[in-house]
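The complex is shown incomplete by one protein chain, all other protein chains being positioned as in the whole.
For clarity, chains are labelled A and B in written order, and residue numbers in each chain start from 1.
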Amino acid sequence: MEHHLNLVHNIPFFSIFFAMFCGIITPLIKNGRTARRLHGFMVLLIGALSVVLLVNVTQNGEAFTFMMGHFPAPWGNELRVGPLEALLAVLVSVVMFLTITGGSDIIFKEIVPEKQNLYFIMLNATFGAMLAMTYTNDIFTGYVFIEILTIASCTLILAKGTKQSIVGTTHYLVFGCMGSGLFLLGVCILYGITGHLLFPQIKEGVAALMATGDYHFALMIVVSLMFVGLGIKSALFPFHSALPTAYGSTMTTSSGILSGLVLKAYVILAIKLTFEVFTVQTLVELKIADVMFVLGVLGMVMGSVYAVRESRMKRMLAYSSVAQIGYIFMGIGLGSVAGMLAACFHVFAHAVTKSMLFVCCGAFIEDAGGKEQLENLKGAAHRNPLAGIGFTVGALSMIGVPLFAGFISKLYFAMAAVEMTGPRLVLVLAALAISMILNAMYFLPSVIAIWTRPKEDGEGASKRAQISSTFALAMVLFIVVNLVLGIGYRPFIDVMKLGIELIQMTL
Amino acid sequence: MSHLLTNYYEAASVILFGIGFMNLLLQNNLIKKFIGLNIMDTATYLFLAAKGYVFGRVAPILTNGIIDKDYYINPIPAGLVLTGIVVSVSVTAFSLALVLRLYKHYNSLNMDEILRMMREEEGE
Partner (left out) sequence: MSENKSFWQRLKSWIDGEEILIDADKYISTRERKERVSYEKAVSMERLRSNSTLYRVLCVAITVIFIAVMLRVVIDLPMFGDPNGVTVNEVGQRYLEQGIEETGAINFVAGMILDYRAFDTFGESNVLFMAVIAVLMLLQRDKKNTSAAEDQEMAEDEVFDSQDSKLILKKGAKCLAPVVILYGIYVVLNGHLSPGGGFSGGSIIGAGLILYSAANGQKKMQTFFTIKTLTRISVACLLTYCGCKSYSFFTGANHVGWEIPKGTPGAILSSGFILPLNICVGLVVACTMYGFYALFTKGEV
């Protein structure tokens, strides 16, 4: 075999290690601001490299595996990279960078100075773990990085240091541990019946088992354990109860990262498992797809119903995340390529939108002196017009108004549904309609509230708040990214299609 | 049924997993809850370790200079268990630190009570 050094192929490996490297050296940096600069530099560098990788793999139309060490597939760890993975890495970098840029003031205000650098360690680790989960081609590596992500994300929640945030973290951790425990049990049984840990080999094993019909029941339980585990971790509907307490009690910057990206990392792993290990067909045959579909639809509706009843903005956004995760699982549960495509696009649309909403919400709460009841946020948009515009854009995108990212994903969900027949078609369309109405029912009042001037024009009420340049930059970029996804969505869809095709081809 | 008796390690481990799970759901005391989680993890490691064993073979460390695949048990589950144990130690330490902080603030280890107190404070 002829081997030449292809530096582009080293990008995924370099990204993961560089993120972890930055996490490891950050304790030596005592100053929080320097740590932040290092973090920003790291994310930008990795983002830029991921773009190079994305362009390269898309142009060549290739997917490749990267040996982690001297030993090939069944013996050593491996990474797998295709257009979809590269695009996801770009998304993670962009959203991470914008959220931290927009929300850094809150970090420096809420965390005691001597612990600020620790927060950035956790952000770097979160970033590295998400990249590793996107690129991995090994189920046990996936599990290890799930645990890193669990600890890091819990620390992001508790960083605020208040009693409430500690309670929120405990709640979140109990659910998280239950999820990873079930996932690990699933991995163990899967190893027991296939004898492998790397995706391609497990896929072969599963295909052989499905063909012979051996271990049919065990396989069904394995798949349910793993998907329930990931579902618990990504706050799928009946397992969502930790989310509002956790997000409601912590800094909005952390909530933005957690809701926009960390939940998605588990979803991405679920999508990868669907394609690269079990195949869509197996999920449909084992009826797991149906269960995911039903839970997804329930989540879409119930998450919004809960959100409608919430009066605190952060909790409302948390429940809205539950609904959006429902969309994604519904897409996976449709069991078709179109459904998966819609789910992938929704991962993007939601990540971009929800992080922006949380950053705006943070700015409002900051201006209102830490109060987060909707009534206290009245007129908030006049105090901080930029955040107001951002929130409005986010809300419109969530509701599914054309020109914004949320509309496109709903469109693709509807298109995926049209391919179906019978009850599924009706259910998807009905759920989409109900959920859009409910979305409007809780987002519009908040938008109206923030743009309504409070009647008693007190001196502090409508005073302009100081808008920092970093916040302004992040907000403008967020809005641009949202519009780009909403208007120029074609190339993204094409890359995703290519990625999904390539994933399906590999065996 | 005879299968269950041959697979008694696996059977014991899933029963242990269930016990841990029940602990997690039923116990109100946070420390007991986390002990439940630990039992769940340990049960999984028992399961893995059982998967690696082969009758009549020895531990995977070179003995008497014999290099033969039929002489040693499967080394993979041992490695996975090792990794898993470290992960569960870390998570346990982290969760106990959380419990310590909660006790400092609320003077209680009962999750329901803590949630109630938090609601009351927030409600006012």
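The working rule: contacts are C-beta pairs under 8 Å (C-beta built on N, C-alpha and C of every residue); 3 or more make two chains touch, one makes a residue touch a chain.
Given the structure is predicted, the values throughout are model-derived calculations rather than measurements.
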Item to check | Full-complex contact with the absent chain, from A:Thr34, A:Asn56 or A:Asn77 | outcome: A:Asn77
Checklist entry - Among A:Met20, A:Met130 or A:Ala343, which one is in touch with the chain left out? => result A:Met20
Checklist entry - Just one of A:Val43, A:Ile100, A:Ile189 or A:Cys361 touches the chain that is missing; which is it? => result A:Ile189
Next on the checklist: List every residue of subunit B that touches the chain not included in the displayed model.
Outcome noted: 1, 3-4, 6-11, 14-15, 17-19, 21-22, 25-26, 50-57, 59-62, 67-72, 74-79, 82-83, 85-87, 89-91, 93-94, 96-98, 100-101, 104, 112, 115, 119, 123
Next on the checklist: Just checking the interface: what residues of subunit A touch the absent partner chain?
Outcome noted: 3, 5-6, 9-10, 13, 17, 20-21, 23-25, 27-28, 66-71, 74-77, 112, 114-115, 118-119, 121-122, 125, 132, 138, 140-141, 144-145, 147-148, 151-152, 154-155, 158-159, 161-162, 166, 189, 191-196, 205, 215, 217-218, 221, 241, 305, 308-311, 373-375, 378, 441, 444-445, 448-449, 452, 455
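Here, only the chains that are shown with their structure count from here on.
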Checklist entry - CA centre of subunit A versus CA centre of subunit B: separation in Å? => result 28
Checklist outcome for this item: In the complex, the residues of subunit B that touch subunit A are 17, 21, 24, 30, 33, 37, 40-41, 44, 47-48, 51, 76-77, 80, 83-84, 87, 90-91, 94-95, 98-99, 101-102, 105-106, 111, 114-115, 118, 121-122
Item to check | Of all residues in subunit A, those that touch subunit B in their complex | outcome: 140, 144, 147, 150-151, 154, 158, 163-164, 166-167, 169-170, 173-174, 177-178, 181, 184-185, 188-189, 191-192, 197
